[in-house]
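What follows is a short report on a single structure.
Every protein chain except one is present and positioned as in the full complex.
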Amino acid sequence: MTTDIRQVYRRLYLIRRVEETIVDIYPTDKVKSPVHLSLGQEAVAAGVCSALRPEDVVFGSYRGHASYLAKGGNLNAMMAELFGKATGCTKGRGGSMHLADARAGVMPTSAIVGSTIANAAGYAFGLRRLGTDAVVVSFFGDGATEEGVFSEALNFAALKRLPVLFVCENNSYAIHTHVSRRQSAQRLVERVRTYGIAASRVADADVLRIATEAQECVQALREGRGPRFLECATYRLREHVGPGEDWDLGYRSRDEALPWIQSDQVTRLGEMLEPRERAALEAAVEGEITAAVAFAEESPFPAASDLQNDVFA
Amino acid sequence: MTTDIRQVYRRLYLIRRVEETIVDIYPTDKVKSPVHLSLGQEAVAAGVCSALRPEDVVFGSYRGHASYLAKGGNLNAMMAELFGKATGCTKGRGGSMHLADARAGVMPTSAIVGSTIANAAGYAFGLRRLGTDAVVVSFFGDGATEEGVFSEALNFAALKRLPVLFVCENNSYAIHTHVSRRQSAQRLVERVRTYGIAASRVADADVLRIATEAQECVQALREGRGPRFLECATYRLREHVGPGEDWDLGYRSRDEALPWIQSDQVTRLGEMLEPRERAALEAAVEGEITAAVAFAEESPFPAASDLQNDVFA
Amino acid sequence: MIEERSLSQIDAIREALSQEMERDDRVLVLGLGVDDPKAILGSTRGLAERFGSERVMDTPLSEDCMTGACIGMAMAGLRPVHIHIRVDFLMLAMNQIVNVAAKSMYMSGGQQPVPLVVRAIIGRSWGQGAQHSQALHSMFMHVPGLKVVAPSTPLDAKAALTYAIRDDNPIIFIEHRMLHGFTGAVPSGEVLRGPGSCRVLRRGGDLTLVGISYMVPECLRAAEWLSTVGIECEVLDPVWLSPLDVEGINASVAKTGRLLVADNAWLECGASAEIVAGACEALGSTRRLAVGRVGFAATPCPTTPALEAVFYASAASIASEAFRLVKGELPERGCDLDMPREVREFRGPF
Partner (left out) sequence: MIEERSLSQIDAIREALSQEMERDDRVLVLGLGVDDPKAILGSTRGLAERFGSERVMDTPLSEDCMTGACIGMAMAGLRPVHIHIRVDFLMLAMNQIVNVAAKSMYMSGGQQPVPLVVRAIIGRSWGQGAQHSQALHSMFMHVPGLKVVAPSTPLDAKAALTYAIRDDNPIIFIEHRMLHGFTGAVPSGEVLRGPGSCRVLRRGGDLTLVGISYMVPECLRAAEWLSTVGIECEVLDPVWLSPLDVEGINASVAKTGRLLVADNAWLECGASAEIVAGACEALGSTRRLAVGRVGFAATPCPTTPALEAVFYASAASIASEAFRLVKGELPERGCDLDMPREVREFRGPF
């Protein structure tokens, strides 16, 4: 499998522009819900999902816009969800923190840090028992690796040799706390290997390297060679939650961000494309986003009588 | 600090004989409570506790007779507790699974696997803040290392450089399940080191090596050099819970036990003592046990009106 | 025609598991020790041999992750039955049960049902102490998106478990260890019973006596004694605690004007509070109601038999309280009801 740069760029650009669109819309107060944006972190989901097929599934977190979009989640339904509309991907029930699109293989995301890691491992067990060669990707942050469920899931997945790729999006922060103030040693890859799980790390967010690593991992999963672990260093450019920048808060400096901004993967990959091709691709994405916002605006809110539906299957 | 073989043997012999006494009494149905015996595993608590001072504290589990006795918990109060008497170390409230003797530094044990590991780390934090150089030992089984709290506690203890010695009593089984069916790889010491915690393993239950290792660890703790981890391989000679043998159950073979029986540390250390000295020591212990059983028998049960006391401080 | 065949509750549970696994190979059973020599007090005996180790799966000691993994399996299309030999261990799984299992269907806008059964056993027997004898069903009743069932008879155990496995929602199946040995008629074929109407086990006009789980047989013993002193109880077993057959219970209370709920659990915010509150909401404005609750003492569970005897509710304490609700005072000479045989004769070691 070789990486299709056009496809990767399409994902990168889509995520970037959707997030920027949300930033623009947010002050209107139409999105009455917290948003945890992926601005700056697009490369991880875009790179990893380039290795996936439609029947593969991803589990993510409240910071889930990127994996939703990279896996092919419906954009109209996502935008409508942010607006709290009945046409939203979860009918206005989940909002930004709980995006889901089962048809695209996007499983419900969770606002409890780490909780979907266990769900992902179980889903992988299910896929294997059901006899497919589809695989599962579990996206989570550096903070999630401190939760006990992470260690428990590594052991279970390795013990049962499950087709799950664990992807740690290490942006060095949990809210405002640097990883060095939360973790005694940053030797994650080494630790994961003690479970008998092959593990690697991409330190520079190079989306093409992430894609290549992911392809190799996913191939191993499909062949039944047990779970894999991939740590991707990355950087969040906006505040933990919300549309704004937060350099003024004092917990991190703009200088720290500079190398990440300079090596921005959206810019980099855009420049690798032939300009006309790039323009066409971008125009198409812009069109989709504009249409999605219009769709969201025009969609109705759910009726009050809808409250009681879907509590039970 | 050199190891006082007499003291270590005293602990070994005491634990062995108390457990055997419980085995003898159990059929009378006077101990109306589950017992998780330490027969075969005496060397771990005896060796480790030889490194401790009275003001140090230990946290153990439902398999806690050995650490209670090795740390100097009151024997009369333990026996009375097993008999459900008002004079028991927890006044008949906790039974075998929840022995505690605060004066001797034996903290309440727990029947929830792994739960005291976190308590031990917190206690160590408390000791440090209170400015003493006392230390904490956390005893737990191999099964407990699968619980998320174990990983969380390693990280917290290492991050805060707490004076806690984690001791894994690895008897290869959790109830009837061998560790190889529960853990993907048995690389615990290596894993613990990735937290920045110095870790070692005693593979043959040599009580004197355990004692030496523990002394070195405790010394490091007192000097503020951060937590330590010690894995001690050991073997349980009785059923998981209860007084009987269980070779007939089929989950393990008597052959597996043979090397452990042959290298029995109670026998070994006993033989290292001068016979007369040994006889005197053993006679003293036997006297204590006989007295404790008599104390337990003669003690009254708590009055029904005592039920509501001690719910709140 | 329902064949007459007597089974213990433990055998009824095993039969339900085994028949459902036979019927649907998406069903799997997992938990600590499900395939070990003790086979969860016998309830999974033989299943591993029959269905293999991937469908009858021992697990690591990782309740949090394994519960989450079961949810993932359920999302993928399997139908896991996750077994815990003590309810108390569910406290490690609360995040996945309360925050994920109960909510995934709703949060996903109906995309993601979670067909999961959690079998959890209340550990009362003898000397189990504070961490091995709790009954925490009311915590689950509190959370929308979960169903909770606590059958008392072998028949209801088989029927409810079969229903639970086929239902597409997360279901907490509460067993009481002291009920495992009770026997009763259980059809060998398919039997299935979901939420709906509670069981009326005895008719009477003086007092409605609702028993939950192991308190059902104790209520029946109490009712028998009460009958000897002229008090006729209507004894109900809700079986399903959530959703609860509020109408069924209230219909009886409307007749008797008195309600006593006996739960093997604490009272505060318990199932008994819910049942009493539900009856009073429906009927309190139209008539006087004498209502009461009996359950665990408001303490952690002690281990010594001397205190266990007063910690637990029993036929005797139920009968006394029922007497008081009807006659306005406690029975003068108490009520001569023994400790039940299954408790009296219990031998360990666990």
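Chains here go by letter, A, B and C, matching the order in which they are written, and residues are numbered from 1 within each.
Please note the rule applied: a residue touches a chain if its C-beta (ideal position, glycine included) is under 8 Å from a C-beta of that chain, and two chains touch if they have at least 3 such contacts.
The shown structure was predicted, so the numbers you read here are calculated from the model rather than taken from an experiment.
Participant: Among A:17, A:71 or A:98, which residue is in contact with the omitted chain in the full complex?
Facilitator: Once the missing chain is taken into account, the touching residue is A:98.
Participant: Based on the whole complex, identify which of A:85, A:161, A:193 or A:236 touches the chain you can't see.
Facilitator: Final answer for the missing-chain contact: A:85.
Participant: For the chain not shown, which residue from B:35, B:66, B:107 or B:188 touches it across the whole complex?
Facilitator: In the full complex, the listed residue that touches the missing chain is B:107.
Participant: Extract the touching residues of subunit B with respect to the undisplayed chain.
Facilitator: Touch set of subunit B with respect to the missing chain: 59, 88-94, 98, 100-102, 107-108, 110, 112, 115-127, 129-130, 148-149, 152-153, 155-156, 159, 309-313.
Participant: State which residues belonging to subunit A touch the missing partner chain.
Facilitator: Contact residues on subunit A toward the absent chain are 26, 29, 31-35, 84-85, 88, 92-98, 110-114, 143-144, 146-148, 174-177, 181-183, 239, 241-244, 249-251, 301-304, 306-308, 311.
Participant: State which residues belonging to subunit C touch the missing partner chain.
Facilitator: 64, 88, 91-92, 94-95, 98-99, 102-103, 106-107, 129-131, 134, 136, 138-139, 141-145, 242, 244, 266, 268-274, 276-278, 280-281, 284-293, 298-300, 302, 325
The rule we apply is simple: only the chains that are shown with their structure count from here on.
Participant: Farthest chain from subunit A, going by mean C-alpha coordinates, please.
Facilitator: Checked the centroid distances; the maximum from subunit A is B.
Participant: Need the CA-centroid distance for the pair subunit B / subunit C, whole Å please.
Facilitator: Taking the average C-alpha coordinate of subunit B and of subunit C, the gap between them is 36 Å.
Participant: Between subunit A and subunit C, what's the gap in Å when you average each chain's C-alpha atoms?
Facilitator: So the centre of subunit A lies 41 Å away from the centre of subunit C.
Participant: With chain centres defined as C-alpha means, what is the inter-centre distance between subunit A and subunit B in Å?
Facilitator: Those two chain centres are 45 Å apart.
Participant: Which residues does subunit C have that touch at least 2 chains other than itself?
Facilitator: 59-60, 62, 64-65
Participant: At least two other chains touched by the same residue of subunit B: list those residues.
Facilitator: Expected reply: 146-148, 182-183.
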